[in-house]
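To keep things clear, I will list the structure first and then write my remarks on it.
Apart from one protein chain that is not included, each protein chain of the complex appears where it belongs.
Then we have subunit A:
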């Protein structure tokens, strides 16, 4: 008996979290389009893996995958179907919802066996409980909703052969450019994120943020003011229109704490801020804060951390 369907896009932390949450609700059938995703599903306790083979599917944007997921959902008729809340996961869920005429909950931060979901709304200012009144529970799961916990199993694999219809070939992925990842941990996956804002003042001075990040073994992040000013590349932006992070430690230096920034980091376990303005909103959410000039505070902190290592 299988009743929780999960789309596993890759072998990343977010996918592992969704599998962990799904497992707490029932028997999980995972849908994987490659071997790395399939083995993650086994490692995180899936009872079954649908391994989809569809030649050329990655050459087209979203539509063909949505067709495969819709067909599988129809066939399995799950009680719950979860996807990660990423741009792709949401796009797929939206298309499944329309075709199956089903409701959809996005960005859930928790889910109970009776289908009650938790959602953080207005950038996390309000926590709501919601539910789908009809259909099955179709939801996308926010990053950081659960801590990923492995539960290795030898899940039986069923191969699904699929073809890409002409209709689903209208948006081609002509090119896929990956910017070099560098030596630091990935922003979305890191346990420690050290971010700099407009207060850092220049691209050169981001070296100070990098020094603190390296001392703590963390990733570097930035506010939009810092990425807009060209201090640091856009892909490191944390927030509503950047990456959402949920690390064990988030250190914000020279960041005021605008709502769009908070939206992307407020579920961090421990938040630390350095800002010369005692009234900066970031202090309202900080577990520890230093009111002071980051050019005084951070070098001293880095030295102390390096000494203690």
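As a convention for this text, a residue touches a chain if its C-beta (ideal position, glycine included) is under 8 Å from a C-beta of that chain, and two chains touch if they have at least 3 such contacts; residues count from 1.
The rule we apply is simple: contacts and distances are computed from a predicted model.
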From "NADPH-dependent glutamate synthase", "Electron transfer flavoprotein subunit beta", "Amino acid ABC transporter ATP-binding protein" or "Nitrite reductase large subunit", the hidden chain's UniProt protein name: "Electron transfer flavoprotein subunit beta"
Listed residues A:52, A:69, A:82 or A:97, member touching the removed chain: A:97
Residue among A:39, A:79, A:106 or A:163 that touches the chain left out of view: A:106
Residue of A:24, A:39, A:79 or A:116 touching the missing chain in the full complex: A:116
Hidden partner interface residues of subunit A, rising order: 61-63, 66, 87, 90-91, 93-95, 97-99, 101-107, 116, 120-135, 167, 170-179, 181, 186-188, 192, 216, 224, 234-235, 240-241, 243, 248-249, 258-260, 270-272, 274, 278, 283, 285-293, 296-305, 308-309
